[in-house]
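Every protein chain except one is present and positioned as in the full complex.
The block that comes next holds chain A.
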Amino acid sequence: MTSTTSAPPAQQPKSRPGDRIFAGIAKGAGVLILVILAGVAVFLISESVPALTASPDEISGDGGLASYIGPLVFGTLLSAVIALLVATPLAVAIALFITFYAPRRLAAGLGYVVDLLAAIPSIVYGFWGIFWLAPRLVPFYRWLEENLGFLPFFVGPVSSTGRTMLTIGLVLAVMILPIVSAISREVFSQVPTLHTEAALALGATRWEMIKMAVIPYGKSGVIGGSMLGLGRALGETMAVAIILSGSAAGITWALISSANPQTIAANIALQFPESTGLAVNTLIASGLALFVITLLVNMLARWVVNRRADFSGAN
């Protein structure tokens, strides 16, 4: 992607020193990224080998590597997907409101506040989740259990502390909201006037204009923003570690009970200080799994964005 920018044209007229220096720096930066990425991958793989080759009963939990990492992968994906499902529509709505509906003064203030959310350290979100959000969610969870308890997500018994998978998902949603909405706002504000006016001149209302010209134009940007958010949610350590600490369970879809799967990053943070020998290798192997997941998510996003490149509006 980055390292192939400076293919020299077949016949080079005159190469200016400025161009050469810039091309060199750009190429160097591109190569450096690849080297770092490769370095991380090599480290993760080489450190995981002992865990990958160990016999099942040596791994903590005695069930082998797959049954150790499996629930963690599941918990990681589940919490991140909940966060994404909650945050993306909200972030897009906020971005649309700020760009097209809010009076200009309010829009500036609101944009600033949303950006500020991104600057809050994740440990603060963790405490906010435990002490403020979780207790307030308990009555809501009771209601969910009573009315929607037939769904696997809302089976009881409801956690009395509110420190559940759904709480984590919501805290993560708040954490990734600023990233997704800032990027959405950016792409929405870049929709050419030419296209918004084309829609309005056809007799579109403001909402119809948004559906016709803005969302299709901004869609790939919003997907990109969500994937950045997903990346942050997947890798989030502290907030998850604080809220879910000590409640590791296997694979379960129950979102509001007290038995929840842990996430990879939080599990590493919690277990690492007390681990030695093979246990460390096991944790690094789970880190390798997280690395692969993140890579796959990014490739998926790229594929989604490129699928209809013809219609992207980039030409």
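Methods note: a residue touches a chain if its C-beta (ideal position, glycine included) is under 8 Å from a C-beta of that chain, and two chains touch if they have at least 3 such contacts; residues count from 1.
FYI, contacts and distances are computed from a predicted model.
Enquirer: Not counting the visible chains, the remaining one has a UniProt entry; which protein name from "Cytochrome P450", "NADH-quinone oxidoreductase subunit I", "ABC transporter domain-containing protein" or "N-methylglutamate dehydrogenase subunit B" does it give?
Expert: So, among "Cytochrome P450", "NADH-quinone oxidoreductase subunit I", "ABC transporter domain-containing protein" or "N-methylglutamate dehydrogenase subunit B", the name matching the hidden chain's UniProt entry is "ABC transporter domain-containing protein".
Enquirer: Given that one chain is not shown, which residue among A:P121, A:G203 or A:G277 touches it?
Expert: A:G203
Enquirer: Which of these touches the unseen chain: A:A26, A:A54 or A:M212?
Expert: Of all options in A:A26, A:A54 or A:M212, contact with the hidden chain holds for A:M212.
Enquirer: Contact with the hidden chain only, please: which chain A residues?
Expert: 104, 192, 194-195, 197-205, 208, 212-213, 216-217, 219, 310-315
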